[in-house]
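All protein chains but one are shown at their positions in the complex.
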Amino acid sequence: MAMPFEARYRVYWHHTDGAGIAHFSRILAIVEQAEEDFYASKGLLHVHGRLPRREVYASFLYPLRRGDEVLVRIWADEVRRRAVRYRFEILNLTAGRKAAEGHVVAVCVDSEGGELKAVECPQEFVEAWKEA
Amino acid sequence: MAMPFEARYRVYWHHTDGAGIAHFSRILAIVEQAEEDFYASKGLLHVHGRLPRREVYASFLYPLRRGDEVLVRIWADEVRRRAVRYRFEILNLTAGRKAAEGHVVAVCVDSEGGELKAVECPQEFVEAWKEA
Amino acid sequence: MAMPFEARYRVYWHHTDGAGIAHFSRILAIVEQAEEDFYASKGLLHVHGRLPRREVYASFLYPLRRGDEVLVRIWADEVRRRAVRYRFEILNLTAGRKAAEGHVVAVCVDSEGGELKAVECPQEFVEAWKEA
Partner (left out) sequence: MAMPFEARYRVYWHHTDGAGIAHFSRILAIVEQAEEDFYASKGLLHVHGRLPRREVYASFLYPLRRGDEVLVRIWADEVRRRAVRYRFEILNLTAGRKAAEGHVVAVCVDSEGGELKAVECPQEFVEAWKEA
(Lines give C-alpha, C1' and ligand atoms only; values in the text may rest on other atoms or scores of the structure.)
Protein backbone atom coordinates (compact mmCIF):
# COMPACT_ATOMS: atom_id res chain seq x y z
CA MET A 1 0.00 0.00 0.00
CA ALA A 2 1.45 3.35 -1.11
CA MET A 3 2.13 6.04 1.46
CA PRO A 4 2.31 9.78 0.79
CA PHE A 5 5.72 11.36 1.16
CA GLU A 6 5.78 14.11 3.77
CA ALA A 7 8.15 16.98 4.38
CA ARG A 8 8.07 19.97 6.69
CA TYR A 9 9.09 23.53 5.90
CA ARG A 10 8.90 26.93 7.49
CA VAL A 11 7.44 29.98 5.80
CA TYR A 12 10.02 32.76 5.57
CA TRP A 13 9.78 36.48 5.02
CA HIS A 14 10.90 36.20 1.40
CA HIS A 15 7.88 34.00 0.72
CA THR A 16 5.47 36.75 1.74
CA ASP A 17 4.03 39.52 -0.40
CA GLY A 18 2.55 42.88 0.42
CA ALA A 19 -0.57 41.24 1.89
CA GLY A 20 1.59 39.62 4.56
CA ILE A 21 0.91 36.09 3.32
CA ALA A 22 3.00 33.70 1.25
CA HIS A 23 2.76 34.52 -2.45
CA PHE A 24 1.08 31.73 -4.42
CA SER A 25 4.08 31.32 -6.71
CA ARG A 26 6.33 30.69 -3.73
CA ILE A 27 3.88 28.23 -2.21
CA LEU A 28 4.18 26.26 -5.45
CA ALA A 29 7.97 26.38 -5.14
CA ILE A 30 7.60 24.84 -1.68
CA VAL A 31 5.59 22.00 -3.19
CA GLU A 32 8.48 21.41 -5.55
CA GLN A 33 10.85 21.28 -2.57
CA ALA A 34 8.85 18.34 -1.26
CA GLU A 35 9.10 16.64 -4.63
CA GLU A 36 12.87 17.10 -4.55
CA ASP A 37 13.12 15.83 -0.99
CA PHE A 38 11.15 12.79 -2.08
CA TYR A 39 13.62 12.15 -4.91
CA ALA A 40 16.54 12.77 -2.57
CA SER A 41 15.14 10.17 -0.17
CA LYS A 42 15.19 7.68 -3.06
CA GLY A 43 18.61 8.64 -4.42
CA LEU A 44 16.97 10.13 -7.51
CA LEU A 45 17.63 13.83 -7.11
CA HIS A 46 19.57 13.94 -10.39
CA VAL A 47 16.39 13.06 -12.30
CA HIS A 48 14.61 16.22 -11.18
CA GLY A 49 16.50 18.53 -13.56
CA ARG A 50 14.92 16.80 -16.55
CA LEU A 51 11.36 16.98 -15.34
CA PRO A 52 9.68 20.11 -16.62
CA ARG A 53 6.18 20.66 -15.39
CA ARG A 54 3.48 19.99 -18.00
CA GLU A 55 0.63 21.01 -15.77
CA VAL A 56 0.18 22.60 -12.36
CA TYR A 57 -3.07 23.07 -10.51
CA ALA A 58 -3.51 24.49 -7.05
CA SER A 59 -6.44 25.45 -4.92
CA PHE A 60 -5.56 27.81 -2.07
CA LEU A 61 -7.67 27.36 1.01
CA TYR A 62 -5.96 29.15 3.87
CA PRO A 63 -3.05 31.61 4.01
CA LEU A 64 0.49 30.83 5.06
CA ARG A 65 2.17 33.48 7.15
CA ARG A 66 5.81 34.05 7.96
CA GLY A 67 6.92 31.66 10.67
CA ASP A 68 4.18 29.13 9.99
CA GLU A 69 5.24 25.51 9.93
CA VAL A 70 3.89 23.60 6.97
CA LEU A 71 3.60 19.96 6.11
CA VAL A 72 3.62 19.11 2.43
CA ARG A 73 2.24 15.71 1.47
CA ILE A 74 2.66 14.33 -2.06
CA TRP A 75 1.56 11.09 -3.61
CA ALA A 76 1.33 9.62 -7.08
CA ASP A 77 -1.94 10.01 -8.87
CA GLU A 78 -0.95 8.43 -12.16
CA VAL A 79 2.41 7.02 -13.14
CA ARG A 80 2.95 6.75 -16.88
CA ARG A 81 6.01 5.78 -18.89
CA ARG A 82 6.95 9.35 -19.75
CA ALA A 83 5.26 11.36 -17.04
CA VAL A 84 3.99 11.33 -13.51
CA ARG A 85 0.96 13.08 -12.14
CA TYR A 86 1.15 13.61 -8.42
CA ARG A 87 -1.21 15.21 -5.97
CA PHE A 88 -0.20 17.42 -3.09
CA GLU A 89 -1.67 19.00 -0.03
CA ILE A 90 -0.17 21.60 2.24
CA LEU A 91 -1.15 21.71 5.86
CA ASN A 92 -0.56 24.87 7.84
CA LEU A 93 0.48 23.16 11.06
CA THR A 94 0.65 26.43 12.96
CA ALA A 95 -2.95 27.32 12.14
CA GLY A 96 -4.20 23.73 12.07
CA ARG A 97 -5.73 24.23 8.63
CA LYS A 98 -5.31 22.83 5.15
CA ALA A 99 -3.63 25.61 3.18
CA ALA A 100 -3.66 24.25 -0.34
CA GLU A 101 -4.09 21.20 -2.50
CA GLY A 102 -3.60 20.38 -6.12
CA HIS A 103 -1.65 18.34 -8.60
CA VAL A 104 1.41 18.50 -10.80
CA VAL A 105 2.17 16.68 -14.04
CA ALA A 106 5.91 16.38 -14.68
CA VAL A 107 7.33 14.93 -17.86
CA CYS A 108 10.62 13.12 -18.35
CA VAL A 109 12.55 14.89 -21.11
CA ASP A 110 15.80 14.93 -22.91
CA SER A 111 17.09 18.10 -24.49
CA GLU A 112 18.26 17.78 -28.05
CA GLY A 113 19.44 20.94 -29.73
CA GLY A 114 17.57 23.01 -27.23
CA GLU A 115 14.24 21.25 -27.78
CA LEU A 116 12.71 19.35 -24.88
CA LYS A 117 11.72 15.88 -26.05
CA ALA A 118 9.60 13.55 -23.90
CA VAL A 119 11.39 10.29 -23.20
CA GLU A 120 10.77 7.26 -21.04
CA CYS A 121 11.33 7.93 -17.36
CA PRO A 122 14.09 5.98 -15.59
CA GLN A 123 12.78 2.68 -14.21
CA GLU A 124 13.81 3.50 -10.62
CA PHE A 125 11.91 6.79 -10.92
CA VAL A 126 8.77 4.96 -12.00
CA GLU A 127 9.19 2.47 -9.15
CA ALA A 128 9.72 5.21 -6.59
CA TRP A 129 6.50 6.96 -7.54
CA LYS A 130 4.54 3.72 -7.57
CA GLU A 131 5.39 3.37 -3.90
CA ALA A 132 4.37 6.94 -3.06
CA MET B 1 -17.49 42.68 -27.38
CA ALA B 2 -14.76 42.07 -24.83
CA MET B 3 -11.12 42.16 -25.83
CA PRO B 4 -8.25 40.35 -24.09
CA PHE B 5 -5.74 42.55 -22.33
CA GLU B 6 -2.21 42.08 -23.66
CA ALA B 7 1.17 42.89 -22.21
CA ARG B 8 4.71 42.10 -23.27
CA TYR B 9 7.61 41.03 -21.09
CA ARG B 10 11.11 39.75 -21.50
CA VAL B 11 12.41 36.59 -19.86
CA TYR B 12 15.41 37.36 -17.64
CA TRP B 13 18.16 35.26 -16.18
CA HIS B 14 16.58 35.22 -12.73
CA HIS B 15 13.52 33.55 -14.23
CA THR B 16 15.54 30.55 -15.38
CA ASP B 17 16.40 27.42 -13.45
CA GLY B 18 19.13 24.83 -13.82
CA ALA B 19 17.50 23.47 -16.98
CA GLY B 20 18.06 26.82 -18.68
CA ILE B 21 14.36 27.55 -19.03
CA ALA B 22 12.02 29.79 -17.04
CA HIS B 23 10.91 28.11 -13.82
CA PHE B 24 7.18 27.42 -13.80
CA SER B 25 6.66 29.44 -10.61
CA ARG B 26 8.22 32.49 -12.23
CA ILE B 27 6.14 32.08 -15.37
CA LEU B 28 3.10 32.29 -13.13
CA ALA B 29 4.49 35.47 -11.57
CA ILE B 30 4.71 36.93 -15.09
CA VAL B 31 1.02 36.14 -15.61
CA GLU B 32 0.32 38.10 -12.46
CA GLN B 33 2.31 41.02 -13.88
CA ALA B 34 -0.12 41.14 -16.79
CA GLU B 35 -3.02 41.15 -14.35
CA GLU B 36 -1.46 44.09 -12.53
CA ASP B 37 -0.78 45.95 -15.75
CA PHE B 38 -4.42 45.41 -16.66
CA TYR B 39 -5.52 46.91 -13.35
CA ALA B 40 -3.02 49.75 -13.75
CA SER B 41 -4.48 50.53 -17.17
CA LYS B 42 -7.89 50.88 -15.49
CA GLY B 43 -6.69 52.87 -12.47
CA LEU B 44 -7.40 49.88 -10.23
CA LEU B 45 -3.94 48.81 -9.14
CA HIS B 46 -4.79 49.39 -5.46
CA VAL B 47 -7.38 46.59 -5.63
CA HIS B 48 -4.75 43.96 -6.45
CA GLY B 49 -3.38 43.74 -2.91
CA ARG B 50 -6.69 42.37 -1.66
CA LEU B 51 -7.06 39.68 -4.28
CA PRO B 52 -5.57 36.43 -3.06
CA ARG B 53 -5.61 33.61 -5.56
CA ARG B 54 -8.19 30.93 -4.85
CA GLU B 55 -7.17 28.73 -7.74
CA VAL B 56 -4.40 28.62 -10.32
CA TYR B 57 -4.14 26.25 -13.24
CA ALA B 58 -1.46 26.25 -15.89
CA SER B 59 -0.56 23.99 -18.75
CA PHE B 60 2.99 24.48 -20.01
CA LEU B 61 3.42 23.85 -23.71
CA TYR B 62 6.76 25.28 -24.74
CA PRO B 63 9.74 26.57 -22.78
CA LEU B 64 10.67 30.19 -22.23
CA ARG B 65 14.36 30.96 -22.40
CA ARG B 66 16.31 33.95 -21.21
CA GLY B 67 15.93 36.81 -23.65
CA ASP B 68 12.68 35.53 -25.12
CA GLU B 69 9.96 38.09 -25.66
CA VAL B 70 6.58 36.99 -24.38
CA LEU B 71 3.07 38.22 -24.88
CA VAL B 72 0.64 37.54 -22.07
CA ARG B 73 -3.04 37.70 -22.92
CA ILE B 74 -5.70 37.65 -20.19
CA TRP B 75 -9.46 37.80 -20.37
CA ALA B 76 -12.36 37.27 -18.03
CA ASP B 77 -13.88 33.83 -17.96
CA GLU B 78 -16.41 34.42 -15.22
CA VAL B 79 -17.04 37.59 -13.24
CA ARG B 80 -18.83 37.05 -9.97
CA ARG B 81 -19.65 39.44 -7.16
CA ARG B 82 -16.80 38.29 -4.96
CA ALA B 83 -14.38 36.74 -7.39
CA VAL B 84 -13.14 36.75 -10.92
CA ARG B 85 -11.97 33.84 -12.96
CA TYR B 86 -9.73 34.85 -15.81
CA ARG B 87 -7.96 32.86 -18.48
CA PHE B 88 -4.48 33.52 -19.75
CA GLU B 89 -2.20 32.46 -22.51
CA ILE B 90 1.47 33.16 -22.92
CA LEU B 91 2.97 33.36 -26.38
CA ASN B 92 6.70 32.96 -26.81
CA LEU B 93 7.09 35.59 -29.51
CA THR B 94 10.75 34.75 -30.04
CA ALA B 95 10.00 31.11 -30.77
CA GLY B 96 6.61 31.74 -32.36
CA ARG B 97 4.97 29.20 -30.07
CA LYS B 98 2.30 29.18 -27.38
CA ALA B 99 4.21 28.67 -24.15
CA ALA B 100 1.42 28.24 -21.61
CA GLU B 101 -2.25 28.67 -20.92
CA GLY B 102 -4.47 28.38 -17.92
CA HIS B 103 -6.71 30.23 -15.55
CA VAL B 104 -6.69 32.05 -12.25
CA VAL B 105 -9.48 32.57 -9.74
CA ALA B 106 -8.90 35.62 -7.57
CA VAL B 107 -11.17 36.52 -4.67
CA CYS B 108 -11.91 39.97 -3.27
CA VAL B 109 -11.15 39.93 0.45
CA ASP B 110 -10.98 42.07 3.49
CA SER B 111 -8.69 41.16 6.35
CA GLU B 112 -10.26 41.21 9.75
CA GLY B 113 -8.08 40.24 12.65
CA GLY B 114 -5.75 38.45 10.29
CA GLU B 115 -8.46 36.32 8.69
CA LEU B 116 -9.17 36.83 4.99
CA LYS B 117 -12.89 37.30 4.47
CA ALA B 118 -14.45 37.26 1.00
CA VAL B 119 -16.28 40.50 0.28
CA GLU B 120 -17.98 42.06 -2.71
CA CYS B 121 -15.53 43.29 -5.29
CA PRO B 122 -15.49 47.04 -6.07
CA GLN B 123 -17.96 47.91 -8.81
CA GLU B 124 -15.32 49.44 -11.07
CA PHE B 125 -13.30 46.23 -10.73
CA VAL B 126 -16.27 44.16 -11.86
CA GLU B 127 -16.88 46.54 -14.75
CA ALA B 128 -13.24 46.46 -15.83
CA TRP B 129 -13.21 42.68 -16.03
CA LYS B 130 -16.52 42.55 -17.88
CA GLU B 131 -14.84 44.52 -20.63
CA ALA B 132 -11.78 42.25 -20.75
CA MET C 1 31.53 35.37 24.96
CA ALA C 2 29.23 35.67 21.93
CA MET C 3 28.62 32.68 19.68
CA PRO C 4 27.54 32.78 16.03
CA PHE C 5 24.05 31.50 15.31
CA GLU C 6 24.03 28.61 12.88
CA ALA C 7 21.32 27.14 10.69
CA ARG C 8 21.30 24.52 7.98
CA TYR C 9 19.43 24.59 4.68
CA ARG C 10 19.28 22.64 1.49
CA VAL C 11 19.64 24.17 -1.95
CA TYR C 12 16.57 23.49 -4.08
CA TRP C 13 15.92 23.59 -7.79
CA HIS C 14 14.08 26.91 -7.58
CA HIS C 15 17.25 28.47 -6.19
CA THR C 16 19.22 27.62 -9.32
CA ASP C 17 19.54 29.61 -12.51
CA GLY C 18 20.46 28.68 -16.05
CA ALA C 19 24.09 28.12 -15.05
CA GLY C 20 22.97 25.30 -12.76
CA ILE C 21 24.04 27.10 -9.59
CA ALA C 22 22.08 29.01 -6.97
CA HIS C 23 21.30 32.53 -8.14
CA PHE C 24 23.02 35.16 -6.00
CA SER C 25 19.72 36.82 -5.10
CA ARG C 26 18.39 33.56 -3.73
CA ILE C 27 21.56 32.91 -1.77
CA LEU C 28 20.93 36.24 -0.07
CA ALA C 29 17.38 35.15 0.70
CA ILE C 30 18.83 32.07 2.42
CA VAL C 31 20.99 34.34 4.59
CA GLU C 32 17.82 36.12 5.62
CA GLN C 33 16.28 32.75 6.54
CA ALA C 34 19.09 32.28 9.04
CA GLU C 35 18.41 35.73 10.46
CA GLU C 36 14.75 34.82 10.89
CA ASP C 37 15.58 31.49 12.48
CA PHE C 38 17.85 33.36 14.88
CA TYR C 39 14.98 35.69 15.83
CA ALA C 40 12.60 32.73 16.10
CA SER C 41 15.01 31.05 18.50
CA LYS C 42 14.81 34.16 20.67
CA GLY C 43 11.05 34.66 20.43
CA LEU C 44 11.61 37.79 18.35
CA LEU C 45 10.31 36.79 14.94
CA HIS C 46 7.68 39.54 14.99
CA VAL C 47 10.45 42.17 14.94
CA HIS C 48 11.76 41.01 11.57
CA GLY C 49 8.95 42.61 9.55
CA ARG C 50 10.11 46.08 10.64
CA LEU C 51 13.76 45.61 9.74
CA PRO C 52 14.41 46.78 6.21
CA ARG C 53 17.92 46.25 4.96
CA ARG C 54 20.01 49.41 4.78
CA GLU C 55 23.04 47.69 3.33
CA VAL C 56 23.94 44.27 1.97
CA TYR C 57 27.35 43.08 0.94
CA ALA C 58 28.27 39.61 -0.25
CA SER C 59 31.33 38.02 -1.68
CA PHE C 60 30.66 34.76 -3.51
CA LEU C 61 33.47 32.25 -3.30
CA TYR C 62 32.13 28.91 -4.39
CA PRO C 63 28.90 27.85 -6.09
CA LEU C 64 25.92 26.20 -4.44
CA ARG C 65 24.27 23.47 -6.43
CA ARG C 66 20.87 21.86 -6.08
CA GLY C 67 20.92 19.34 -3.29
CA ASP C 68 23.89 20.89 -1.52
CA GLU C 69 23.61 21.21 2.23
CA VAL C 70 24.60 24.63 3.51
CA LEU C 71 25.43 26.00 6.92
CA VAL C 72 24.75 29.68 7.43
CA ARG C 73 26.53 31.34 10.32
CA ILE C 74 25.60 34.86 11.44
CA TRP C 75 26.97 37.03 14.21
CA ALA C 76 26.70 40.64 15.29
CA ASP C 77 29.33 42.99 13.99
CA GLU C 78 27.94 46.20 15.47
CA VAL C 79 24.80 46.64 17.53
CA ARG C 80 23.48 50.19 17.62
CA ARG C 81 20.32 51.64 19.08
CA ARG C 82 18.50 51.81 15.75
CA ALA C 83 20.32 49.27 13.65
CA VAL C 84 22.34 46.10 13.68
CA ARG C 85 25.18 45.17 11.41
CA TYR C 86 25.73 41.43 11.27
CA ARG C 87 28.22 39.34 9.38
CA PHE C 88 27.47 36.04 7.71
CA GLU C 89 29.24 33.17 6.11
CA ILE C 90 27.80 30.30 4.13
CA LEU C 91 29.53 26.98 4.10
CA ASN C 92 28.77 24.51 1.34
CA LEU C 93 28.85 21.41 3.52
CA THR C 94 28.49 19.09 0.55
CA ALA C 95 31.54 20.51 -1.21
CA GLY C 96 33.43 21.31 1.99
CA ARG C 97 34.01 24.89 0.84
CA LYS C 98 33.10 28.37 2.00
CA ALA C 99 30.49 29.56 -0.48
CA ALA C 100 29.98 33.18 0.52
CA GLU C 101 30.53 35.77 3.20
CA GLY C 102 29.42 39.30 3.80
CA HIS C 103 27.39 41.56 6.00
CA VAL C 104 23.94 43.05 6.37
CA VAL C 105 22.85 46.28 8.02
CA ALA C 106 19.22 46.16 9.12
CA VAL C 107 17.43 49.17 10.58
CA CYS C 108 14.55 49.21 13.06
CA VAL C 109 11.73 51.26 11.56
CA ASP C 110 8.23 52.33 12.12
CA SER C 111 5.96 53.17 9.21
CA GLU C 112 4.12 56.45 9.49
CA GLY C 113 1.95 57.41 6.57
CA GLY C 114 3.87 55.05 4.36
CA GLU C 115 7.29 56.52 5.20
CA LEU C 116 9.80 54.28 6.95
CA LYS C 117 11.20 56.09 9.98
CA ALA C 118 14.18 54.74 11.93
CA VAL C 119 13.30 54.13 15.57
CA GLU C 120 15.01 52.57 18.55
CA CYS C 121 15.16 48.80 18.34
CA PRO C 122 13.35 46.77 21.02
CA GLN C 123 15.59 46.14 24.01
CA GLU C 124 15.27 42.35 23.78
CA PHE C 125 16.32 42.57 20.12
CA VAL C 126 19.45 44.50 21.08
CA GLU C 127 20.22 42.00 23.84
CA ALA C 128 19.74 39.04 21.54
CA TRP C 129 22.22 40.38 19.02
CA LYS C 130 24.75 41.24 21.71
CA GLU C 131 24.85 37.54 22.56
CA ALA C 132 25.26 36.44 18.93
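A few comments on the model shown:
Order of writing sets the labels: A, B and C. Residues in every chain begin at 1.
We take it that a contact is a pair of C-beta atoms (placed from the backbone, for glycine too) under 8 Å apart; a residue touches a chain by one contact, two chains touch by 3 or more.
In this text the structure is predicted, and so the values were computed from the model without any measurement.
Only one residue from A:H14, A:K42 or A:R97 touches the chain missing from this view: A:H14. Hidden from this view is one chain, which touches subunit C at 18-19, 21, 23-26, 28-29, 32, 49-50, 52-60, 63, 65, 111, 114, 116. Residue-level contact of subunit A with the missing chain is found at 13-14, 16-21, 23, 25, 66.
Although one chain is not displayed, its contacts with subunit B can still be listed: residues 10, 12-14, 29, 32-33, 36-37, 40, 45, 48-49, 66-67.
Simple rule for what comes next: only the chains that are shown with their structure count from here on.
Between the CA-based centres of subunit A and subunit C the separation comes to 27 Å, rounded to the whole angstrom. Centre-to-centre separation of subunit A and subunit B, using mean CA positions: 22 Å.
Here the spacing of subunit B and subunit C, counted between their Cα centres, is 32 Å.
Residue positions of subunit C with contacts to 2 or more other chains are 13-14, 66.
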